[in-house]
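A protein chain is absent from this complex, but the other protein chains hold their places.
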Amino acid sequence: MKIQIIAFGIAKDIVGKKQMTLDFEGKSVGEVRTCLVNRFPEFEQLASLRFAVNTSYVDDSFELTENDEVVLIPPVSGG
Amino acid sequence: MKIQIIAFGIAKDIVGKKQMTLDFEGKSVGEVRTCLVNRFPEFEQLASLRFAVNTSYVDDSFELTENDEVVLIPPVSGG
Amino acid sequence: MKNIVITSEPLNSQLCINSVADNGSGGLVVFIGNVRNKTKGKEVKYLDFEAYEAMALKEMQKIAREAIERWHLYDMAIHHRVGRVGIGEAAVVIACSSAHRKESFKACEFAIDTLKKTVPIWKKEVFEDGEVWVSAHP
Partner (left out) sequence: MKNIVITSEPLNSQLCINSVADNGSGGLVVFIGNVRNKTKGKEVKYLDFEAYEAMALKEMQKIAREAIERWHLYDMAIHHRVGRVGIGEAAVVIACSSAHRKESFKACEFAIDTLKKTVPIWKKEVFEDGEVWVSAHP
């Protein structure tokens, strides 16, 4: 399935750009995570990596639809 | 013994003036308290009445010297 | 201590905040006590504060010194207004700064709690039909 990835903070540095199309096996967010970690091993060194769809956090079991926008949320550090 | 009394807040309203000379029996702050309560029974209705000498709180056992300035501190309500 | 102030002029919370801001301090907590328009449902016209100034300044300094020591603050400032204070105006502003925010929260709350117990300042609520010294009676 093809989805759009949008990356912030250090995630943007790791994938090398703000936005990219990801073609991955499966349909859940967990499978997106696996695909990303395989392609960019640096993700494994982060303290955490969360995902958001439609401006809400989603967990690994969340099922995606073709062309969904998935936002990568590395450890936040506001304030 | 004669001392100077300085009154703030409601204590000033009770004694009717900011400053007065008090001639009382004894030498301790506790005896000043007794004298004041006898003369101005309204003091007994206050939630508390503390005394200060030289800008410090003193307790009832504190011994005064002729012409000391004793400040009446009714319940504080700053802030 | 230039950070401990009693004044009959309107308080400037920004000034109080700036006096404890420091390039090394991450967390700054401020308490502002404003005059309320009502007390027990009754409309207040304004408050009138009286201070035994020499002793009040000394007690405020004691609070700041104890808070700075106990919570390792960079600094604390306490500004208290006296005289007539209108509805919505600040009667007291307390600001403190520390490397970590938890300490500033605790210190600021300690300071206002202690001020209300020990600092010889008295407020009178003035209503349309009379006036009352706050907390005087049990």
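Just so it is clear, A, B and C label the chains in written order, and each chain counts residues from 1 on its own.
Assume a contact is a pair of C-beta atoms (placed from the backbone, for glycine too) under 8 Å apart; a residue touches a chain by one contact, two chains touch by 3 or more.
Just so it is clear, the model here is predicted, and its values are computed rather than measured.
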Missing chain: touched chains present in the view: A, C
Omitted-chain contact residue, chosen from C:68, C:112 or C:126: C:112
Chain not shown, touching residues in chain A: 8-10, 13, 45-47, 52, 55-56, 71, 73-79
Missing-partner contacts on chain C, residue numbers: 13-14, 17, 21-34, 36-38, 87-88, 97, 99, 101-102, 105, 108-109, 112
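To be clear about the criterion, only the chains that are shown with their structure count from here on.
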Centre-to-centre distance between chain C and chain A (centres being mean Cα positions), rounded to whole Å: 49
Separation of chain A from chain B, taking each centre as the mean of its C-alpha atoms, in whole Å: 73
